[in-house]
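Complex shown without one protein chain; remaining protein chains in place.
After this line comes subunit A, so read on.
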Amino acid sequence: MIKIENLEKVYKTEEIETTALNGINLHVKAGEFVSIMGPSGCGKSTLLNVMGLLDKPESGSYKFIDTELLTLNDKERSNFRKRNMGFVFQNFNLIDELTVFENIELPLIYNKVPTVERKRLVNEIIGRMNIVNRSGHFPQQLSGGQQQRVAVARALVTKPKLVLADEPTGNLDSTHGNEVMELLCELNETGTTIVMVTHSSHDASFSNRIINLKDGHVISEKINKGKTEELI
């Protein structure tokens, strides 16, 4: 589904240039669950942001089911993103001024889903996430685990083809972290492709494939046997 070739990304600041991605090649099949690991600053987040069309690389190619995405203009990128992708962040990134329900509803609004349909979809996902009695609360009133579940719900509500998660458990204790990982696995089992950045090999063990980055390029790739067989 995803074919990334020779991706390069350089950050220029006044003093220095940082090569964050240095010729990345990466293929992801539909329905795969890929983990990206590597030391801090090796370019994991940058890669994920490029995949999510939040950032533009200097060169390379990024094909999503035969569509070249790097040549799209701002508007097309934003349209493509809202139809096909969902995001989960380490720091949840919920809007404090909106309730749980409204936070989850937001991507549907931007996708111009009709109101009735919107309510149905949001209620459905709230039920699945086990946060029904929280739907009128504000993010500040929830625990970290609950907040991240809301964020996952928000990422899923549009039924995206690809979910990108940047250290989704980074701010959570292990119990809550596992809950979130189980959610992602369930999601993956229903056919959604997931690319996740993580520091934890425990979390990575949930995925089909683990990719190791260092200094902006892929240094190794490991198939997670147990998982892949399961998948087959």
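What we mean here is this: a contact is a pair of C-beta atoms (placed from the backbone, for glycine too) under 8 Å apart; a residue touches a chain by one contact, two chains touch by 3 or more; residues count from 1.
In this text, contacts and distances are computed from a predicted model.
Undergrad: Determine which name in "Two-component system response regulator", "Cellulose biosynthesis protein BcsQ", "Cytochrome o ubiquinol oxidase subunit III" or "FtsX-like permease family protein" the UniProt entry assigns to the undisplayed chain of the complex.
TA: Per the UniProt record, the undisplayed chain of the complex is "FtsX-like permease family protein".
Undergrad: Write down which of A:44, A:81, A:118 or A:161 is the residue touching the left-out chain.
TA: Of the listed residues, the one touching the omitted chain is A:81.
Undergrad: Which candidate, A:25, A:71, A:111 or A:220, sits in contact with the chain we can't see?
TA: Selected residue, touching the omitted chain: A:111.
Undergrad: Who touches the missing chain here, A:97, A:117 or A:221?
TA: A:97
Undergrad: I'm checking contacts with the chain that's been left out. Which of A:44, A:118, A:134 or A:154 qualifies?
TA: Missing-chain contact among the listed residues: A:154.
Undergrad: Spell out the interface residues on subunit A facing the chain that's missing from view.
TA: Touch with the absent chain occurs at residues 45, 49, 52, 54-55, 74-75, 78-79, 81-83, 87, 89, 91, 93-97, 106-107, 110-111, 154.
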